[in-house]
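== chain A ==
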Amino acid sequence: MQNRFPLRALFLASAIGVAAPLSMSAAWAETPAGTLVIAHQIDDIISLDPGQSFEFSGQDVVRNLYDRLVDFDPLDLKAGIKPSLAQGWEVSEDGKTITLTMRDGVTFHSGNPVRAEDAAWSLQRAVKLNKSPAFILNQFGFTAENVDERVSFDGNRVILQLDQPYAQSFVLNCLASEVGSVIDKETVLGHAEGEDFGNAWLSTNDAGSGPFTLAAWRPNEAVQLAAYADYWQGAPAMARVIVRHVQESSAQRLLLEQGDIDVARNLTPTDVEGITGNEAVKVTDELRGRILYMGLSQKDPLLSQPAMIEAMKYLIDYKGMEASFLKGQWKVHQNFLPEGYLGGSDENPWTYDIEKARQILGDAGITSGTVTTVVRDIREYLDVAQTLQAAMAQVGLTLEIQQMTGAQVLDAYRARQVPVFIGEWGPDYADPHTNASTFAHNPNNADDAGLSQLAWRNSWAVPEEMNQAVEAATLEGDTDKRVQMYLDIQKDYREIAPIIPMFQKIEQAAMQQNVQNWTSGGSVSSVMYRQVTKE
Partner candidate 1 sequence: MTPLLSVQNLRVGFPTRSGLFQAVRGVSFDLGRERLGVVGESGSGKSMTGRAILGLVRPPGRVTADRLDLDGEPILNLPESRMRRLRGARISMVMQDPKFSLNPVMTVGRQIAEGYRLHTGTSRAQARAKALEMLAAVQIHDPERVFDAYPHEVSGGMGQRVMIAMMLAPDPQVLIADEPTSALDVSVRNEVLRILDRLVSARGMGLIFISHDLNLVAQFCDRVLIMYAGRVVEELPARDLHAAKHPYTQGLLDSLPRLDRPVERLATLQRQAGWRDAPEEGTP
Partner candidate 2 sequence: MAQPDILGQPGQGGPVPAGHRPGAGGARLRRRLRSLGGILLSLALTLLGLLLVTFVIGRIMPIDPVLKVVGERATQAQYDAAYQVMGLDKPIWQQFLRYMAEVLRGDFGRSISTGHAVAQDLLRVFPATLELAMLGTLIGVCVGVPLGVIAAARRGGWLDQIARVVALVGYSMPIFWLGLMGLLLFYGILGWVGGPGRQGIIHDGMVPTVTGLILVDSLMAGDWAAFRDAFSHIVLPASLLGYFSLAYISRMTRSFMLEQLSAEYVVTARVKGLSERRVIWTHAFRNILVPLITVIALSFGSLLEGSVLTEIVFSWPGIGQYITKALLAGDMNAVLGGTVVIGTCFVALNLLSDILYRLLDPRAR
């Protein structure tokens, strides 16, 4: 803190000397009472179609434009899935049929009533559209060919026929994800072009029943939402929500300190620390589902040695990073299921221990070696990579860092060409299977399998027992048993896996004192605005 003063004093002195009367705007502005203004990095949005959107910021928008059959309560995320457009559901005896009953009197933004037909069509559409998030629904055996029969409606009931008796929590968690959003069928079909199910139009427009309507989306600039006055849970307190794209943390902080925005969502740890002394703003910590992990490619002759995998776990300065450049925004977490998820484990057995690593490597006869890491050009990842680099150097290992853009890294990663990968994984939906199926499941380790699992990308042939355990966990109806199954999988995983979870994300949203009930969506969901108020 005291560091800041010399610079500011210097600036002030020189500036006052230059020309004080030039002032053209008040030093401290305030945002309008009914408007929530947020600074956020939103340049990743490529579509606002719930059947296509799969980016963090896009999902933030979709979640507020649409309702789903079942959903989370923004004020009580821990309570789990609650009824939403479906006021209730039933599971058949054999566990393969789920029937959801629609709520009456809900209307879309267009004024059309929300019907079971719309809900069924929305799911069918997502499957047929077959964009990125479609796999979330396809897990239940839906395909473009069979989805018209498997998802149907009858009066005010939507009927889902699954291919396996999946755990009810698994199915509902998936329905609560953005791809399960209920879309206004009539409106969208009116804008369809060819066979696109209205995708082109819906990418930049909204046809939902959610608490907000889309007022404007200017890519890389801003998203503006307007409150939907007839929202079935009551109109939101905020008449307008404006999300402004601001890339730099320092710029977000300046905007916040000047009172030009209400919430800043991408402050770095140092900027968060920098504003803690400011009485006008507060910071909320929220545990998110994202995991920062290190993947060791099993194609690499050095990295595939068990001793190497073991040693690497001790070469990560968990506490040191957590206390320095990751401070407050990442917590040590050495399991693939995030805290807050069903079955999440909080056992963190590894510590930073150069001696132990050296011993493990020495026992295996490894005294030197060079590996490459490909890192996305994000500050935190680079810092993690450099810290690892320094630690590895102490045991005779050389880590060569190549920083690349997100697209390039992803390209190489998908081609299984990244020896050491350092990056994040964000869960796709609120069920533990989302992470289990990617970290600990790899049915085909062949190069041409073209899978998307992290295990596959790191060329890790997951042991058959673990593959089966992961699949079995989706079918366990008893929640307690299911939790135990995941705990067991994670225990085994920690022993052998070359994909090493390191940290879990804590989102620090900084906001004006008068902003209440803010939530970024916790570890299971996306941001929700309808409950936010300003005093």
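Selection rule: all candidates are chains of the complex that A comes from, given by their letters.
The rule is simple: a contact is a pair of C-beta atoms (placed from the backbone, for glycine too) under 8 Å apart; a residue touches a chain by one contact, two chains touch by 3 or more; residues count from 1.
Here the structure is a predicted model, which means the values were calculated and not measured.
Name the candidate, out of 1 or 2, that touches chain A somewhere in the complex.
Answer for chain A: candidate 2.
Which residues, counting only chain A, touch candidate 2 once they are in their complex?
Touching candidate 2 from chain A are residues 8, 11-12, 15, 22-29, 31-32, 35, 37, 43, 45-48, 54, 130-135, 200, 203-204, 215-216, 218-222, 224, 242, 244-248, 250-251, 254-255, 257-258, 260-261, 405-408, 410-411, 414, 428, 450-452.
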